[in-house]
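A quick write-up on the structure given underneath.
Removed: one protein chain of the complex. Kept in place: all other protein chains.
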Amino acid sequence: MSLSVRPILSALMRNRTGAVLVAMQVAIALAVLVNALYIVVQRIEKMQRPLGIDVDNIFVVQASGFTDRYDQTSSMREDIDYLRSLPGVVAASPSNGIPLSGSGSATTLTAHPGVHSTDGFNYYEVDEQGLDALGVRLVAGRNFRHGDIEPSRAKNDASSFVSNVILSRATALRLFGQDDPLGKAVYDDLGQSATVVGIVDPVIGAWVGDRHPDWVMFMSRLPSGRYGAVRYLVRTRPGARDAAMQQAESHLSRSNPDRVITFVRTLNYFRDLSYLGDRSMGIYLLTVTLLMVAVTCLGIFALATFNVTTRTRQIGTRRAVGARRADIVQYFLVENGLITTAGVVGGCALALATGYWLSIQYELPRLNLYFLVGGVLLLWGIGQLAALQPARRAATVPPSVATRNV
Amino acid sequence: MQASLLGYYSHLALRSFRRNPGLTALMVLAIAFGVAVCIMTLTVYHAMSGNPIWWKNDRLYTVTMDSWDPNSGFTRGNAETHLPPPLMTYRDATTVLHAGLAERTVVMFESSGVISGTGGPPLRTDTRFTTGDFFPMFDVPFLYGSGWSRSADDPPQPVVVLSRSMNERLFAGANSVGRTLRWNDHEFRVVGVLDYWFPRPLFYDVTEGSFAPPEDLFIPFAWGRALDLRSAGNVDCWKAEPLDTSEQFFNSECVWLQTWVELPDRASRERMQAFLDNYWAEQRRGGRFGRPRDNRLTNVGQWLRDQQVVDNDNRVLVGLAFAFLLVCLINTVGLLLAKFLSAAAITGVRRALGASRRQVFMQHLTEVALIAGTGSALGLGLGALGLAAVHHMYAAAHLGRPGGYQELMHFDRTGVLWAIALAILATLAAGLYPAWRVGRLPPAVYLKSQ
Partner (left out) sequence: MLKMQDVSKVYRTDLIETYALREFSLEVSAGEFVAITGPSGSGKTTFLNVAGLLENFETGSYRIDGTDVRGLSDDQRSRLRNERIGFIFQSFNLIPDLNIYDNVDVPLRYRRLSTRERHERIGSALDLVGLSSRMKHMPSQLSGGQQQRVAIARAIAGDPAFLLADEPTGNLDSLMARQVMELLEQINELGTTILLVTHDPELARRAQRNVHLVDGQISDFRTYEPRAAPDAGLAHA
């Protein structure tokens, strides 16, 4: 290399304010970029977690009875029969809750009676089409049969358990470890037991942000609707959902004057709602980070441009004493490289400190160092790109400016 | 500074902008984006973390008692909170209510039911079952009528208060006081209609998400028992006990009620604390309260912190916004410095012709102020746009509940103050140093440097 770094560095040190300012920008941008990307990647991972549910083809109906004439059992029967008769519907089941919705019911559950536990498991009361209505995959045992399904709990029964349950694999692992859970009993906090007849995997419950969103249990019983509403989960063939929704809404809202249809919504609606925070966080982080990198680039570009304009005569002199165009380009790129390197070094420290703070905020593992390396390379590359145009322009300065007074 | 000089400096500044329009635009934009991002983030943060009833911070307390499982502390999302449960059992809450020790006492829960009998189609809606002190305690504004008196609390009178948007929906916004509606097929008489009221966050019930609007219907608390209702909010139970009958449920260890008291002075606070502790000791002798004594009166500010109403994302975003503003400001300082120093020779001539250091400083500061002022104004506009987008996104999240969003759309006053303070700060921060640097150079240096 015809240019060594020392004289460039010493020239730089004599005009360091601008360089220091740009290096500071690079440092902050690196710290933010690396950590923002780290968070975004984790959010994306969270959002891309396998749900095990055929989300795109499911819609949910909520119905609330509100008069004394309302008979939930017959109303539910009629509604479900109607929903199943709709064209394109694959399966429909009543349910006490809606997966991915952010609200639902949970209960404690143990593998032995009388054992104390605080683990909460999200449960769904469904009939024999419950698994199909969600499209979850049975990986062991059997589905509920029509004869398994118990009637809704009576108004004055808040605590009886069921005979048969289907667990998510995560639930089974939590309760039984590596043992085969099929045929085993699970106990509620009153010591009542139910038999595990099947295992599904994967599946997700109501709370996507929970530490264990896949601790899920299905119970072979019609929901009680005791909090005023029952839900129907309806799954259709691909493409048939929207038409079925419309038909369901217009029919059900008129079929029974003693209850009201609160909503008919796609499951996508609930999923999007659950991930809204993550999605908007991701979008916001990326936008601001991009803006910040852009501003930093402009800073680098402006400093390089400024340096080129104020050094026209110097460039001409260098050309006059034999510098090739490539040497001039190289000079400015090396100078820029020195500034970005200084910024990047400071930025690494800043990024690690920020990562540490974030790991406390989010109780997350520390910043992955690959991100840091990637960020360093990226900013360094971007910095060189930003300086390239001014450097090229510098190379077009004719050598004769050395002799002409400008 | 003389007015004429100010005019002259502005003129010089404009000339200087024309000399480098690109650079000038860059600086203005950098400041604008920095300010905009900050305003957006801070406004959202403020909305999510502010104390919406700060003026009652030394009067308003929520009551919590650690009635939880003797073997383990209260948990949320399978993680221990190290606090008493945020809700109370029916037994404990009504004890506080009937003691009547506080100036005002609110015990309440949220349920939902179907409204009919107003001519329109039946409508399911979120309803708060609360004692009548709710309205004066939380300084709730009324458009028509008022809340109900304590005598309507017990035995419960069939009265109801509507939100403004619900009144618009059911009665087309007319004064509906005296009209009736059916809630789950029971008749209630409207006694009051609220004006817009949207405390953010919804401090009195933080389980609903901090951007949720208040309920649309308010009904006396005791109807809950009379109609054998259950909360639609959180009901947390730890004890293995049958919950089948209404009797069993209301006497259970399940926590599900929010309890608030208004205690105007220290003495009343101490009285209330003593009462709770006595009650606790008495109940403990009877076999309840197996955990260490933890009876709390928590004011709103502390409550919002305890319940972690500001989620971590928000705190991170505030950090990000300031980092971004900092980068923008550093960027601007760098550009200004470059610009000023590249014109140092001209400045040198001015100095040689007799301009004082102060005058040179002021001349450059004027230029800076114009740039930063324009940038900040633009930032205010951009920030407002960005906020509209954020609100749009969150409004979509609460489609289930009608109304209320006109309020959220208001660019809140504190937010604007913040923004202006920020803009001024940005101006000073970005401009002072370069202007000072240029003013400080001895005149000879400018001339020699060319």
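In order of appearance the chains are A and B, and numbering begins at 1 in each one.
The rule is simple: a contact is a pair of C-beta atoms (placed from the backbone, for glycine too) under 8 Å apart; a residue touches a chain by one contact, two chains touch by 3 or more.
The model shown is predicted, which means the values in this text are computed figures rather than measured ones.
Within the full complex, the chain left out of the display contacts the shown chains A. Residue A:Q314 is the one among A:Q314, A:T341 or A:Q384 that touches the chain not shown. When the missing chain is restored to the complex, the residue among A:G114, A:G183 or A:G322 that touches it is A:G322. For chain A, the residues in touch with the chain missing from this view are 2-4, 7, 10-11, 14-15, 313-314, 316-327, 398-400, 402-405.
Definition applied: only the chains that are shown with their structure count from here on.
Separation between the centroids of chain A and chain B, computed from CA atoms only, is 25 Å.
Across the interface of their complex, chain A is touched by residues 23, 26, 30, 33, 37, 69, 71-72, 75, 77-79, 111-114, 116, 121-124, 184-185, 228, 230, 232, 238-246, 248-249, 311-313, 315-317, 319-321, 323-324, 326-328, 330-331, 333-335, 337-339, 341-342, 390, 393-394, 397, 400, 437 of chain B. Touching chain B in their complex are the following residues of chain A: 17-18, 21-22, 24-25, 28-29, 31-32, 36, 39, 64-68, 116, 118-120, 155-160, 189-191, 207, 209-212, 226-229, 253, 259-260, 262-263, 273, 276-277, 280-281, 284-285, 288-289, 291-292, 295-296, 298-299, 302-303, 306, 309-310, 354, 357-358, 361-362.
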